[in-house]
Every structure is written in C-alpha cells, then in structure tokens.
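Sharing a structure, written as structure tokens. Questions coming.
Complex shown without one protein chain; remaining protein chains in place.
Should a chain be cited, it is by its letter among A, B and C, assigned in written order, with residues numbered from 1 in that chain.
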C-alpha cells in the first residue's frame, strides 16, 4: 500500500468537489439555455476515477478523454475558467469555441483532448506513449474510456499495440455499466471479464472499486510506476456509476427514478471519501467545509468568467484549419 | 469422440489432395504468366483446416473466406473449374472474372465469398448467422480468418456480437504464426492466448493441431453442433503452417530455406493423414493412389477448362454494379 | 391528408415496411426502448420487439458488416447510424464490402441493405466537428451505392420505402435540421422512386439545384428574389446517386441559368459535380455562369456564430442567383 500524504488527500477531496460542482454548474447553465450547445455529459458519480488517476499522473504525463470528460480535464489540472468558457463556445475557451465540451483539450497540462467519437481517443493516447518511449522520456499516457467503448475495434487494436510494443500506457476503463441506454453487461461481453481480456493481451490488470478514490489512486500509482519504469501497459478496471442521464436532460426510460436514487445514496464517491477522511482523522469537518467552499467558489468564478467572455470573432472562422 | 465413417475419411483425403494440387497448379500457371493476375496466395500446408471444417459443414451452411481461400472454397464444395476460371479472370469463373482469387464466392455451395481486406469477411459471416437465427433455420456460419486478422478491430467486434447475440458462428482461426513477413507471435498478442480471449468474449474455445485433419474435424463437428443447437458461438484455434511464401514468388527474407524445408517435412498434414489412414486400416495404398489420381485429374481438367474459356466480353464491364 | 413531421414520416415508413415484410429488421445503437438518439424508432420496440428492433454495441463496423452479411443471406436490414459522421468507422464495410459485393461476385448475390444516417448541421444546438458533417460524398463517389437525402416528410417516407425495397445498398441520409419540419403525407402506401428529382418550385428565370436543408434555403431565397422579378425553379435532387440529370438539364434549358447548392465542403464536393454536369450538357443554353454555393473548406465549428460563416446561408444563395443575372 502506498503512503498517501494528508496534503494529497485534501487535494483529492478538493478535486472531487471541483468536478461535481463544475458538472452541476454546467447542468444549470445548460438548463437555463445559457449553455445551449450540443450534448453535455455529466460525470457526476464518477469523480473518484478521474481524481484518483489524475492526481497520480504528473502534469507532463498525457491523458486522452471522452465525451464525458470534464472531470478528466479538471483532475489533470485544467483551468476551470477556460474549460467552462469552452463549454459556452467562448473565445477564451481552451479551443477558442471551436471544439466544445466533447472536444476540449488542454495541452498545457498534458491533455491530448476529448474525442467525441467513442473510442477514438484511445489510439491517440497510445501514440503519445509511443512518442515518449521513442524520445526516451519517462512520461506515461492514460487514455480514459467507457465500458461502451470496449465495443469499438480500435480499442482492441490499441490494447494490442501497447502490449506488443510495451508502451507506457495505463488504460482507464470507467465501467459504469451503461452506454447511453444500453447495458454494457449485456451488450459488451468482455466488459465484465476484463481480467481475461487483459490476460489475452498481456496487459497488467487491476480491478478496483471506482467509487473509492484511495483505491483508484493506489492502483493508478502502481500502474503508472510500472509504465514509467518501462514495464509496459496496464488496464485499470474501475467499477463506477453514472448518476445522471446520458446527457443533461436525457429521459432515462431504461431505469427508474428509484434505481437512480438508490445508486446515488449507496455509491456516492464523495460521501465515501468523507467517511474515510473522518475515520482516518485526515481532515476536520471545518477543513472539509472550507475546501468544499473553495471548490464551489472556483466554479462560480469560472461560470462568471465564461459567461462574461466574448464569442469568437465570426471573421476568424478560417483559423486553425492548417498550421 | 465422434465416429468417422470410412467414406468420410476418404473424402477428406481426396479434398486435401484436391486443394494441394489445385494450389500447385495455380502456382504453375502463375509462374508461366498464364495466371498473371494479382496476388495469389497458396494454402499449401493448411489443407487440414479447410478440409476438417469444410466437411463438417452442410452445404447450406455458410463460410466466409480470406485472401488465402482456395482451399476453403474447394472444401465447401465449389466447382474446381469455375474456381480456376475465376483465378484466370475468365467469364466462366464464379464471379465472371470480376473478382479473382481474392474475391471468389460460390453462393451455390454456401460460400459468402473471399474478402481481400484482412478481417473483412468475419463480420459478414456473423451477419449471415444472424439472418439464419432470425429465419429460425439451423444453418451455421463459419468465417475463416488468419492470425494476422486478429489485429483487426472488426474481428473483435465480431466476437462480441456473436457472443452477446448467441449466434450460430464458428470462428476458425488458421494460426500459421505469420502474416506476410510478420510473426504473429510477436505482433498479435492474443494470437497465442486465444483461450483467454475466448473466455473474455464468452466464446466456446477449442484449440487443435491444425495439421491433424481428424482433430480439426472433430472439434469443428462439436462446435457446429453446438451452434446448430442454439448454444452459441465457438472459436476454433487451429495451429497450422504456411509452406509457401505469402504469395507465389514472394522472396521470404524473414525465414531461411532450411526452416521452410523443416516445416514441410515435419508438419505435412497430408503425410500425417496418410499415416493415420494406414494405421487405422482405413485405406489401402492402392485406394489412396486412386484418390490422389482422381484429385489430380480434376485439377488438370479444371486448368484445361479455365485456360480454354473465353475472357468476359469487354462491353459487359458495366454489369452487376446494381441489381 | 395527415400532417406529419419528417421524423414521424420516417418512423411510419419503418413501421409499415416492418409490417409488410418479415425480412425487414432494424439494428443500431440505442434504437430499442430508448427509441434512438433522435427518437426515430420510438414505439417500434413496443410493436416489433427486440428481435426486429435490435440494440447493438457501439461497434459501427460490425453493425454495417453484419447487416451486409444478413442481406447476403436473405434479410433486408435497415441500419441506424447514430450520426452520419460515425459511419467513418464502418467505411471499409460500406465502401469496400457492401458497395462492391454484387459486382465482385459477378452477380451471384443481392445486397438489400439500407443505412440510415442523420447528417448536416443543427445550428441552434451544435455539437461540433464530428456531429454535423454532410457525408454525402463519402458515398456518392463509390460505385455500387445509392445515396438518398429527402427534404420533406412526403419524400422521406416514400423514398425510405423505396430504399428498403431496393436490392442494393442504399445510404439513406436524413437531415437533422428537418426532423421537426411538417408536411402532408398520404395515408395510403406509396413510394417515391429512387433516382427521380422533384421540382419543389417552378420558375423560369433561374434553376437552383439542391438537396436536404438547402432545398428549404433555396425556397426562402426564392421568396426574397421574387420581389426582384427573379423567378426561381428549385430542384430537389432527392436521390444523389443515381442522379436524375435529365430533370436538371431540362430545367436549365428552360431557365438558362443555374445555381448549385450543397451543404458539404466546396473542395471535392457535390455542388461542383452538379455544376460540371450542367456546364457539360447545357453550355449553349446558359445565359450566365453557374453559381456555386457550398460550405467553406473548414471543419464545422462548435460555436454557432462561426458555424454560420462556414455553412451556406440563404443570403449566399440569393447572392449567387443575382450573380447569374450579372448583378454584383
């Protein structure tokens, strides 16, 4: 078991609240029609995965992200202002309003970007790992992917290439059991047998409770350390839960309100972590309140900043097509 | 262990020679410049897989085939004349000269065709199985694929769909260890761990010596029977050897002549089967000679037929674009 | 005649064909209970059940490939791609396998296969670079495919029925911005044949050739231009391949002017193809240059202010028409 400093635990706590508040703020803006752009997918319920992995990575390590990626970006250290501004399609956004929620990148903190096409970002992260291996650096690369993405052939191709080239990759599967309305347990055979799949590919495997940020973090640290030491790729199987609909406002015909309520009650990663912090005497109630307050203020500030920011100048539409 | 009738054993023996003679004849025509069309890939060395599986299938079952597919077609019952004519791009060919060696189909005997793009035929066979399941028939579908094809994402997608829909599919992997010049053992991680892969996908698994036609046949019968009975898909892992270069005339810089010679000597599926037939008293020498003679004559006849056949009428180039 | 939306018309076509022919079935992501990303299959699951309304994994390539295989074995699959853009993942199965199967096998098989794809930009609710593309010419350029894009509920229903009854692979494009557009749709069974264009507005001073949302933009442009004495003839191609050239040529021979309008990017796009055909066949009839309206060669931005600059607007059509009349 790795030793987790008190400071790290508090940073985790802050990050989880930052993600949750950010998501809820985005939902609010979306519902008000201020963020009336595109599908926006909440990662509420999955904060422990993003946080556990994100804080185990160095800033110069790489991640690639998905349609449900705000948490990944924040945990990797992205600026909430520029992230929110991108969701609002503003010029101050990371992508200057070109990309939006499903295409936000933050290269300055090692994010290769979110990819809206399911599975598309996984090979790209493998490629970044290849680059680092070739350069002789010790940077690692961690693609996030949903369990639905296990349906995509290119993800399998990615497992294979990372394995045969022994690349410094940590595949992080956010196994929330669902893809839009579809049960992954029923529709994606290997999603419940990831240990077998990892064995078939020669990937190091670790299955963890994705609602337990400490467990995720420890497993991620181990996998990242192995990758950094040139011991090849790992697959991190994080069992988690999607609290919201697929996107803000999605009707969820496939599950009952009671079911969702029960999931929220039983599997809240933040509540789980608060208990841990108390039990381990790692943070006092007051300290936690302060941290929570700070997260909330950061998000409010980001929202104010984003709303006040100007739209991109229409005449600049042709920029960035070519370098 | 299934009971193999003497008649079946002799048909196997005939089919293996038919394939070998056919391949060697095609090579001869190719080298003479008569078959100066496209890449032609010999399946010499792999006759036991095509034969063992082909003779376990009913004529109304489906196969899909690969760039190395002459044997599959013949074992499924295709007419050697029309097959050879297609290789020679003649009008009497199965595809009227449009398809060639890498695209030959024989729908009349349940061949959905060869697909030149590696892995491309696998989903198509899965789709045929889906059709049969929906129609309530008991036909099964057997896609052949090389071990190199395990690198293709769509093959993984095919495993998954066949599994989650419990389709009557028997995936036949011809694991000859190589893809053009590339070692599959080194480049395709799951190729040597197919049992794990099958477990990850919930596929029934059988690994067999692909040079032993009886072993292949028995495993195929079992898998086909399961599929026919609605018990879902199987993966047949057939360890085999490619005796020739990737295509006729390919220089084989990646292996020595001695190596190839040794493989031919030690792993000849026909020699292996001849021993079996003798040991089991299933065929007398004379009988075997006769069968061999018949295979050879059939191939000679096919070659004569194909060479004497006319080319397609150039003015018909526009046919078959649309139904 | 009932007034239905484009979306309802498509759903009705699906339901009626499912009832008519037991070989027809639908497969795609979240099309069952959920009813599809745009609600196109809502209710079908209740009537036809999971065997004929088949939810799939997120595996566009096997979806297309399995559909093709099932067609070769006698079924009549209808695939729903969640967005046209995602069909890139199935490109090999569509262009190298499905499009060529009948040809490469010398006519041994038929490939009755429909792939439905929502395409085009929504503007009011953009989703960015890979949710808004006009993928028409990913497919029109491939021999063996038919490509359809209806502009009205009537055409949507009639064309989809034709597509499902056709023995070839048909790429059936649906413009997302038209899903809620309403129009009259007969109760009786009818089809709109593939390969026949439709004159959506008769006029005699300039022909506009368009499809999908651009048909509606052209009709809007016609209203503006009518005040200037310009009487547009608006041709809705409806089927992009095979193309009904004759209807276009006859119109241009009548109006002596033409503007081609397509939502896809200018370079390598279909507007150029249509324009070249008009020039080639009608050069002597033309009284002015053929106007060329297409999206700029820029990916479709998330921000809708930028998006408007990239995609063709009504004003662009108006301007192009004026130019064919020698006006700046």
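Simple rule for what comes next: a residue touches a chain if its C-beta (ideal position, glycine included) is under 8 Å from a C-beta of that chain, and two chains touch if they have at least 3 such contacts.
Note that the coordinates shown come from a computational prediction; the quantities given were computed from them, not determined experimentally.
With respect to the full assembly, the chain omitted from this view is in touch with A, B, C. Contact with the omitted chain, checked across A:29, A:125, A:270 or A:299, is made by A:125. Touch with the chain omitted from the figure is made, among A:34, A:164 or A:226, by A:164. Listed residues A:39, A:54, A:80 or A:113: the one in touch with the omitted chain is A:113.
The chain omitted from view is touched by exactly one of B:127, B:148 or B:269, namely B:148. Per the touch definition above, the residue from B:89, B:173, B:197 or B:224 contacting the chain not shown is B:89. The set of chain A residues touching the chain not shown comprises 62, 64, 93-99, 103, 105-108, 112-113, 115, 117, 120, 122-132, 134-135, 141, 153-154, 157-158, 160-161, 164-165, 319-323. By the touch definition given at the top, chain B reaches the unshown chain through residues 36-39, 89-90, 95, 97-100, 102-103, 116-119, 148-149, 151-154, 179-182, 187-188, 253-254, 311-312, 314-318, 321.
Seen from chain C, the chain kept out of the figure touches residues 85-86, 88-89, 91-92, 95-96, 99-100, 103-104, 128-130, 137-138, 140-144, 241, 243, 264-265, 267-273, 275-277, 279-280, 283, 289-290, 292, 296-299, 301-302.
The rule is simple: only the chains that are shown with their structure count from here on.
Centre-to-centre separation of chain A and chain B, using mean CA positions: 45 Å. For this pair, chain A with chain C, the centres built from the Cα atoms lie 36 Å apart. Centre-to-centre separation of chain B and chain C, using mean CA positions: 41 Å.
Across the assembly, chain A contributes residues 151-154, 187-188 that each touch 2 or more other chains. Residue positions 56-57, 59, 61-62 of chain C are each in touch with at least two other chains.
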